[in-house]
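In this view, the complex is presented without one of its protein chains, the others remaining in place.
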Amino acid sequence: AWADSGVTAYGVIDTFATRIAADGLAPVTRIDASGLLASRLGLRGREALGGGLRSGFVLEAGMNGDDGSGADGNRLFNRQAWVSLGGPLGELRLGRQNTPQFYMNGKFDAFTSATQASGWNNMYGAPPRIDNAVGYFSPDLGGLTLQALVARGATGGAAPLDETAANRNLQLAAEYEHPGLYLGANYQQVDNAALPYRARRASVGASWTFTPRWTVFGAAGGERRSDGTQRTMLYSLSLRWRADGPLALAFGWAGLRDRLTGAGHGGAAELGAQAQYRLSVRTSLYGALARLRQYDRRNNFALVGAAVVAPAAQIRSPLPGGAIDGVQLGVLHTF
Amino acid sequence: AWADSGVTAYGVIDTFATRIAADGLAPVTRIDASGLLASRLGLRGREALGGGLRSGFVLEAGMNGDDGSGADGNRLFNRQAWVSLGGPLGELRLGRQNTPQFYMNGKFDAFTSATQASGWNNMYGAPPRIDNAVGYFSPDLGGLTLQALVARGATGGAAPLDETAANRNLQLAAEYEHPGLYLGANYQQVDNAALPYRARRASVGASWTFTPRWTVFGAAGGERRSDGTQRTMLYSLSLRWRADGPLALAFGWAGLRDRLTGAGHGGAAELGAQAQYRLSVRTSLYGALARLRQYDRRNNFALVGAAVVAPAAQIRSPLPGGAIDGVQLGVLHTF
Partner (left out) sequence: AWADSGVTAYGVIDTFATRIAADGLAPVTRIDASGLLASRLGLRGREALGGGLRSGFVLEAGMNGDDGSGADGNRLFNRQAWVSLGGPLGELRLGRQNTPQFYMNGKFDAFTSATQASGWNNMYGAPPRIDNAVGYFSPDLGGLTLQALVARGATGGAAPLDETAANRNLQLAAEYEHPGLYLGANYQQVDNAALPYRARRASVGASWTFTPRWTVFGAAGGERRSDGTQRTMLYSLSLRWRADGPLALAFGWAGLRDRLTGAGHGGAAELGAQAQYRLSVRTSLYGALARLRQYDRRNNFALVGAAVVAPAAQIRSPLPGGAIDGVQLGVLHTF
């Protein structure tokens, strides 16, 4: 029983109103879910086994507070579903889990890689989570931590895949933390038997809290496909300001350079601003402004949030080089 | 974590056996879910923010205790999924929520608009809940409370819809309560881009506890479609008797007048009786008898319960003017 075994139940409900104007479309005003944090219900447990060993698990189900639907039509516990064994040498997690890149994204920009204002979130294509994974987390090595993940399965919310080598994922990450300083680096290669290429991504990011109130963030990430259909670099620079009181502000820019030309190709840039006002530890109001510009023949980007809106519901410009402007105002409640 | 944040988990499991005889069909005997109260699991939370402000949420998932299925194939939290902010001027709720009419229905007849015995429940077409809604609840104004709701989305358990003005809902309601007396009034208009009409409904209802044991209920509601394909008035009159002990009884009549003629049109009337016997505060046995008569060429009604049985599983008479008789015996357990 949960009560006897130290299991913690937790949740987030984050619902916002937004107005998005994309070139070539009538502006859309709507209510949507998961702008700043992904709406979810979760259970996590941890048990000391003696001798420095421990076991644990997380089961986390994403959902949408605007219409009550689950966040993933293919999975109940779409966000995390793993069991772990750990000890002095680190922790192994077995099951569906967040990628190392996902954990880093939140530290790579001043928006915690959330809201429509985060260009990093809107333009970097790394999958947030993977089925059938074995993940390794090193202990803290004097500020340095290492992660590795191997998996055979579907990424993100895609339908489950056969666990063959043709659907393999490999990810490696290193992070260094020192008071006021954060450095992270990530490499991944993702195979999918249904796609004619291997995707490779590498990224680095850093943040520096240079005064008690100001933190600056920078990140860079490259994406390549082995069949030569993608070769992009994404850069992000952002600033966060925290008041003594309940207000935090973030401002940032992200720019994408595309080394290829032709249909669907071109650069992009986004300017974003975000404000969060804490009504309590558990409840916040937040707002975001985003201006996303695409160039040449690119028109695949959308303004998303903490949890990616179902692709069918994302608002994209039908025009090559189409611009998208967004504003959102939301309520975040955690429990 | 829930334990720290005052979240309450709750649930209902309500399962019954029924025998339904509809003209033109062999009688059906089966086990079904949600006769008196909709079977569900829910979470609700409320947080004081200081200064008279508060936030809160409800996540409520309907399910069927006869086969373990979810109540809505399109939504996990199909009954309620909203976050709220409130203060001295009232409360705003954002997300999927019950309609004002749904809240009123339970006060409009002696059956709490549940079991097969409630003609009001079987014949009044107002949707119980709506996606992507902004709801407003006034504070108590000397016994008077007001509700308003605007939404763009699907009603009931229908598949999610685009949040366009063509899928708009607008609802207004007023209620007055005084010891022993209840008055309610409701207006709604529901647009659905896939339907060639706007549905408009207006209803009023009242109850009066004229002795400690007896309460009389009356209600009237009209429904019209803007394309002229529906123009009906529904009337309901019912009586409730509560013993000092565990027994409560309800008796009632409801009648539908159809101003149109032709295929599918005609009046209807239902006589119903209901008994609830409380084994404890949390557990009841209940039974209901229903006689539903349809006239002329009407044959769309069915005997439903607290949670509408999936339309495909509802038992309707294939004959114009077909009658339906039902009896049900159930167990209700709340936790």
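Some observations on this one:
Read from first to last, the chains carry the letters A and B; within each, the first residue is number 1.
One rule holds for everything that comes next: contacts are C-beta pairs under 8 Å (C-beta built on N, C-alpha and C of every residue); 3 or more make two chains touch, one makes a residue touch a chain.
Because the structure is a prediction, the values reported are computed rather than measured.
Considering the full assembly, A:G45 is the residue among A:G45, A:G125 or A:P320 that touches the omitted chain. Interface note for the absent chain: among B:A166, B:A193 or B:L279, the touching residue is B:L279. Set against the missing chain, the residues B:G11, B:G156 or B:G218 yield one that touches it, B:G11.
When the full complex is taken into account, the listed residue touching the unshown chain is B:G68, out of B:G68, B:P88, B:G142 or B:G228. Against the chain not shown here, subunit A presents residues 1-3, 5, 7, 43, 45, 47, 49-50, 53, 55-57, 59, 61, 74-83, 85, 94-96, 131-134, 152-154, 160, 163. With the whole complex as reference, residues 8-11, 13-15, 17, 28-31, 41, 61, 63-70, 76, 279-280, 282-283, 331, 333-335 of subunit B touch the missing chain.
Just so we're on the same page, only the chains that are shown with their structure count from here on.
Subunit A and subunit B have CA centres that are 40 Å apart.
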